[in-house]
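Yeah, one chain of the complex is gone here, protein chain that is, but the others are all in their spots.
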Amino acid sequence: MYAFTYHKPTSARQAATLLAKKEDAKLLAGGHTLLPTMKQRLASPAAIVDLGACADLKGITLKGRNIVIGAMTTHAEVAASAEVQAAIPALAYLASHIGDPHVRHRGTIGGSVANNDPAADYPAALLALGATVITNKRKLTAEEFFTGLYETALEEGEIITKVSFPLVSKAGYAKFRNPASRYAMVGVFVAKRGSDVRVAVTGAGEGGVFRWPEAETALKVRFSPKSLDGFKHGSKGINGDIHADPEYRAHLIGVMTRQAVAQATGK
Amino acid sequence: MSATGIGAAVRRKEDHRFITGQGRYTDDVNRPGQAQAYFLRSPHAHAKIKSIDTKAAAAMPGVLGIFTGADLAADKIGGLICGWMIHNKDGSPMRAGAHPALAQGRVRYVGDHVAVVVAETLAQAKDAAEAIVVDYQELSAVVETAKAAGAKTVIHDEAPDNTVFNWHLGDKDATDKAFKAAKHVTKLDLVNNRLVPNAMEPRAAVGDYDAGEGIFTLYTTSQNPHVARLVLSAFIGIAPENKLRVIAPDVGGGFGSKIFIYAEETVCVWAAKKVGRPVKWTADRTEAFLSDAHGRDHVTHAELATDADGKILALKVHTTANLGAYLSTFSSSVPTYLYAPLLSGQYDIPAIYCEVDAVYTNTAPVDAYRGAGRPEATFVVERLIEVTARQLGKDPAKFRLQNYIRKFPHQTPVIMAYDTGNYAASLKKALEIIDYKGIGKRKRDSARAGKLRGIGFSSYIEACGIAPSAAVGSLGAGVGLWESAEVRVNPIGTVEVLTGSHSHGQGHETTFAQLVSDRLGIPIDNVSIIHGDTDKVQMGMGTYGSRSGAVGMSAIYKAIDKVIAKGKKVAAYVLEADEADIDFADGNFTVKGTDRKLDFGSCALQAYVAHKFNGQELEPGLKEGAFYDPTNFTFPAGVHICELEIDPQTGVTKIDRWAAVDDFGVVINPMIVEGQVHGGIAQGVGQALLEGARYNSDGQLVTASFMDYTMPRADDLPSFDVGMTVTPCPSNPLGIKGCGEAGAIASPPAVINAITDALGHEDIAMPATPQAVWRAAQKSISRLAAE
Partner (left out) sequence: MTTVSLTVNGKAVSANIDPRTLLVQFLRENLRLTGTHVGCDTSQCGACLVHIDGKAVKACTTLAVSVDGAAITTIEGLAQDGKLHPMQEAFREHHGLQCGFCTPGMIMSAVDMVNRRGHELDEKTIREDLDGNICRCTGYHNIVKAIAAGAEAMGKAGVTTRQAAE
């Protein structure tokens, strides 16, 4: 790790000020992506702004028809939240399967979303549930927010403060983990709200998380795994590595989508 | 059997320090004034080094010294060695290139050692390493095992076609003749995938130099500190043996990878004198992936011939073995004498012929990894046996029974003389454990649930207890493979045993103490086992090849014999009896036919006070040493059966049942032995389903962290049903055969035989990852549909 100066603000506003003031500053949330990268000397921020003491970035609240989760809420807290379990059980399920138990004690929803790792779980939930990313400056839909591999619409000095998930009638998440890293090799989140159905796929896209419109159309007709019988995702635009080439990953998208729908429908 | 004697499941004496965080591993060692070393490694698989400019780096904060191959050469520090000479078919010696600890003008694999920076802190050493300017001229890389021989690029000038040796074993003519007479021939092409040992403790070294005494001390993660001292002293030239102390403290797993003498420990101990400070180096996990010796990596074509009844007639094997960019310490012995002599398996095979071509590639050196040659041999034999049974329409268990060796001793056509065994007994027990009778129903149940179920066998044999020194010497070994022990009895009867074996997870502090407690009739807590320090233990050959029970404990046994003999002399004086009338049992010396006795502790005291005899009659004291050189290899053998289920939708393979029945001879501690079996199976299952080191065509290691290299985790594995049969080994006093590698040797073919049984075809390679199995299952499904 290269040297850096360390700052620990106690509010999002203070954090934003520090981020603007310090040259080449980076935000530290749970640190489970940033610190390994820095240990390998692949990132060398001059300043670290640690969000760990920003109480205003934590917590889970039910606001009307939305579950609002503070950016510094850990995966373990989301997984264990009675509110989330009651409102969107699939979201709690997803959080309970990110990384391992110890990673979930540190990793946060804000960190995961801001990093937009193509193998992260949360981006699929945000996209499928139609979540809104709330920053210290504005509100962005998930579609506006995720712009590409490790890329988001976040601007300089912008900090995610909350993520707001509208409630849905049914949702499910299924993932096939990379055998080595245990990150999502293919993760599919399905959500049904009224007549709208969304299917979002993480882990598989060359450009990061994406939606699968054909499956959505089929599921709108009937929200059942059976609606997807014989359905295959093409392998174009699907990434490949030593664990899964595009053809196999594309195949798994179909399998995971059916499993996610089965979970959503309790079948 | 006493509660702490031979055969008892004694809880481990060493555990207390490990479960309380008091273990002392090499990275836990900190010497006053200690500096940190960091190795600048080659980013290229193959390149000439045109120049190295360390000037700017040397001026950076905290830097104490930067050294390159030129500095080692100037100090006449020799290169790393390969300690086993293999001869080609034509009798000429193998073609080995030099192996400098720091590169001399050329780098030959990614991770090769270019320079070392010694600095006050690790961060400063890394900063300075980044400032070293190396001008490389990249050369094309040779990566693939099967394509290395005769490739345009030459890795070592000494081996112009990249071939280290063309070696063979067995009778070619007899084998060819048997094949001509055969009614059935099974042919298989097999790849034994390259593995990274990945002991959880990364390698580490702390070098220290006492300028006053002129003595070097090296703390290192070694399975055999005496061999390290021998090599560092006699071949590399760090210092004479009396000026070099090597300490291997607690070592966090080895699996073979910590047998070898590596560049980093060599450089750390040498640099300690150069900078006048203790020098520490600890590998991070990626360095471990890049620079630890890897295992396996064979490409093989094999054929098995049978007659019309299914009796095996002959076996023919051709293997290309990848030894990497340099010859590691014992690399040449692994695909030769640890491999081909095991090709007879448990079977009566009249003729065997094996050819091995060993090649250089621009990859990390390859050497012994748990099983070392024997897993590769077992994979060849057990895949051939299973496939032959299928092709002949025979039940794989019955086909094995038909061909098992039943009479002992049995001389195979490939060196080995098996001394004892009962292979049918192990098979019978394993079939019961797995409920072989119920497999048909279980397969149907799985099919109804849309799953493919398969069962696979593996009847393995290994040659352990390595090894008779004269035998290995005649085969090219540079060392003898005996073991030493010293039993020191203290005046009140407590005992210290100094052993040349080294424990890095095997539990010697417990099992060796059980032997002493059992034979001397003293409480196990009165026995301490000391190992891993060349200043304490005079000489030893270390722990690998499942040798510590059969060889190391036999040395202790021998030394105890001498202690008892001396004790009888002492007792004779004390009890005023004739020495011939003294018996020793249950911790007491007694006079035959009387009630006179002297307990062991009192005898020790009498030996030290020496009041009852004078020194001209009998030397005072009670301390004896022994060297034990085995008279034969030992032959642990057993049967493992794997039953698994494949989800053809995802390609996920789930092992449902595992029966392991092993014959390790006499068992000292069944709890520890079973633990060794579990761990071995896990590594073998890892090889079969999960693990594989992969280099890309440029020679970059693609699997250089746990993010990419799949380590077996708890939910990848089932619980195992472990059973034992016992035929005592006749060649050592305890009847021990050895248990450390069996699981890793037995399990890969059991898994692959089960997968191919489930799939209904043989077209799957290791590791059988979900992707590979899914693809193979599509074939099965389309074939089933066509049927």
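As written, the chain order gives the labels A and B, with residue 1 at the start of each chain.
What we mean here is this: a residue touches a chain if its C-beta (ideal position, glycine included) is under 8 Å from a C-beta of that chain, and two chains touch if they have at least 3 such contacts.
Everything quoted here is computed from the prediction, not taken from an experiment.
Trainee: Which listed residue (A:Gly99, A:Gly130, A:Pro179 or A:Pro246) would be found touching the missing chain in the intact complex?
Mentor: Touches the omitted chain: A:Gly99.
Trainee: Which one, B:Gly7, B:Gly23 or B:Gly760, makes contact with the chain that was left out?
Mentor: The single option touching the absent chain is B:Gly23.
Trainee: Of B:Gly170, B:Pro202, B:Pro636 or B:Gly665, which one is in contact with the hidden chain?
Mentor: Going through B:Gly170, B:Pro202, B:Pro636 or B:Gly665 one by one, B:Pro202 is the residue touching the chain not shown.
Trainee: Looking at A:Gly52, A:Pro89 or A:Gly157, which makes contact with the chain not pictured?
Mentor: Residue touching the absent chain, from the options given: A:Gly52.
Trainee: At which residues does chain A meet the chain that is not included here?
Mentor: So the residues of chain A touching the missing chain come out as 1-6, 8, 28, 31-32, 35-36, 38-40, 48, 50, 52, 76, 99-103, 105-106, 181-182.
Trainee: Pick out the residues on chain B that sit against the missing chain.
Mentor: Touch set of chain B with respect to the missing chain: 11-12, 14-25, 27-28, 30, 123, 198-202, 250-253, 255, 282, 284-286, 504-507, 671-672, 674-675, 678-683, 705-707, 711-715, 717, 719-720, 743.
The definition used in the following text is that only the chains that are shown with their structure count from here on.
Trainee: Taking the mean of the C-alpha atoms as each chain's centre, how many Å separate chain A from chain B?
Mentor: 44
Trainee: Going by the contact rule at the top, pick out the chain B residues touching chain A in the complex.
Mentor: Residues of chain B touching chain A: 123, 126, 130, 286, 649-651, 690, 694, 702-703, 706-711, 769-771, 774-775.
Trainee: Which residues of chain A touch chain B in the complex?
Mentor: Chain A reaches chain B through residues 1-3, 40-41, 176, 179-181, 242-245, 248, 251-252, 255.
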